[in-house]
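Accompanying notes for the structure given below.
Only a single protein chain was left out; the remaining protein chains are all shown in position.
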Amino acid sequence: MSYAWHWEVLLQPAASGTDTYLGWMLSGLKLTLMLSLSAWLMALLLGTLLGVLRTVPRWSGVAAVYVELFRNIPLLVQLFIWYFVLPELLPATWGDAYKQLNPYLQQFLAAWVCLGFFTSARVCEQLRSGIEALPPGQKNAGLALGLTLPQTYRLVLLPMAWRLVLPPLTSEFLNIFKNSAVASTIGLLELAAQGRQLVDYTAQPYESFIAVTVFYMLINIVVMTLMHQLEQKVRVPGYGK
Amino acid sequence: MTRRLAMLFALCWLALPALAQEPTLKKIRDSGSITLGHRESSIPFSYYDDKQQVIGYSQEIMLKVVAAIKAELKLSALQIKMVPVTSQNRISLIQNGAIDIECGSTSNNTERQKQVSFSNSLFVIGTRLLTRTSSGVKDFSDLAGKNVVTTAGTTSERLLRRINEEKKLGMSIISAKDHGESFLTLETGRAVAFMMDDALLYGELAKAKKPGDWVVVGTPQSREAYGCMLPKDDVAFKKVVDEAIARVMSSGEAEKIYSRWFLNPIPPKGLNLNFPLSDDMKALYKNPNDKAFE
Partner (left out) sequence: MMSYDFDWSSIPGALPFLWQGMQVTLQITLMAILVGIVWGTLLAMMRLSKQRWLSWFAAGYINLFRSIPLLLVLLWFFLILPRLLEGVPGITPGTDLRLSSAMVGFALFESAYYAEIIRAGILSIPKGQQAAAFALGMNYRAAMRFVVLPQALRNMLPLLLTQAIILFQDTSLVYVSALADFFGAAYKVGDRDGRLVELLLFAGAVYFILCYSASSLVNYLSKRMKA
């Protein structure tokens, strides 16, 4: 069996509806972007909160348990638990409310929460090391100026820590796009899932896979370029390189 | 060194689409082995028992076919390799030669015939719905605006999408990865109904925690013939397989196999599907053929 390349298949009308197969792929790309960006937002918020707690002696234990929990279970297993198991453990009314949602929304929500929580544990650890890398004098100076502890964090420590940990956060940001591909396993039709679906529908496995691979590489390049520019902009003079 | 390695990679890459595939029988004779594709949870056609042995109606017939191939090639020994497949990858695996034959619960249709060949049919099913006795769903028209689950990559999935568009039912269709996952989706209340081949629905029903809560309903949306998938246009191989299946059916063996899997308790938990032999099946046993219904 020799392989016949048919790149034009991507422009043919898809099996159902009026869209082309390339259109399917672009809709997958859109979902991948939406999922990753919204999960990143959640990870940043939650991760910051936890990162701060992690450096406050009284709360550090709670945050540590959280981090260990989300770091030591494979992402795929976490996703399946969020999607299949959690709705069964919730109070029946909540679980039922979730299950009555549109199925695509259910898949998206499960993947979003899963990626958000998973990544927040990583953001938390990065931020903690950022805060701990600051000289203790900064915190003391903030407190000595009459700022409360929350104010010290908000006005002094976090702005510095954020700028310090931006490079490692960039790699977590890149990871979230790649990790979002696991959402295909619960049926969310994001980029990787569209690639697989195209293999079934077009019987041209290489074309669809090459196209999907190129899309992921493009995401990577765009994100890296943007983050690099941001890093340049917010670099703290005199810190690091 | 590395450069040469890189060149080699590049060459393999270029050469890859051009590799030729041998006829299956020759391949089996030369290697002394055959690779069978099977399902993991298509109860009772092809699935694992408690010892992770593949068992089932289609599996039993596939082994008869293997015996016939062995006799045809006059081999003293034939090594059997088993590869589990899913609804989604089974066609690719036949196409890329990773498996020689797959007998499970694959419907023979003209669209798939463009990619693979099919043997004489093993089974004839109708696509129907599994739902809770208390759901009030009696037929497809009752599904308007509801969540309905089916297994990804199956003909039911395409049919359901088509019905949804043609009749403007506004259903939300959930495509689960395997039948067990589909049933979980149904059992946990995410979907009101599970559309699938009736025989498979009886299989899932038998697994339920309370089988009495479930019922198979609805006018069959299609009749489909299951066949073994074979590499496309390998005439000699198909002939051996077809003859073996026809022999099993005309000798009355097939009916015994049927009763073992559909009318008696089956592993792993001693469930009984109680799925009586249909008229379509009787006609098939009387007159084995490889016709697709659509």
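Here the chain labels run A and B in written order, and each chain numbers its own residues starting at 1.
We adopt the following convention: a residue touches a chain if its C-beta (ideal position, glycine included) is under 8 Å from a C-beta of that chain, and two chains touch if they have at least 3 such contacts.
This one's a predicted model, so the numbers in the text were calculated from it and none came from an experiment.
In the whole complex the chain that is left out makes contact with A, B. Note that of A:126, A:184 or A:202, the residue touching the chain absent from this view is A:184.
Between the chain not shown and the residues B:30, B:166 or B:279, the one that touches is B:30. Contact between chain A and the unshown chain involves residues 68-69, 71-78, 80-81, 84-85, 88-92, 95-96, 174, 177-182, 184-185, 192, 195-196, 199, 205, 209, 212-213, 216-217, 219-221.
Residues of chain B in contact with the chain left out of this view: 2-3, 6, 12, 15-16, 19, 21, 27-28, 30-31, 33-35, 40-41, 43, 47-48, 50, 52, 81-86, 89, 92, 96-100, 178-181, 183-184, 187-188, 204, 207-209, 268-269.
The rule is simple: only the chains that are shown with their structure count from here on.
Rounded to a whole number, the gap between the C-alpha centres of chain A and chain B is 37 angstrom. The touching residues of chain A, when paired with chain B in their complex, are 1-5, 15-17, 84, 87-88, 95-96, 99-100, 102-104, 106, 185, 187, 196, 199-200, 203, 205-206. Taken together, the chain B residues at the contact with chain A in this complex read 16-21, 88, 91-92, 95, 97, 114-115, 147, 152-153, 158, 161-162, 165, 172-177, 184, 188-191.
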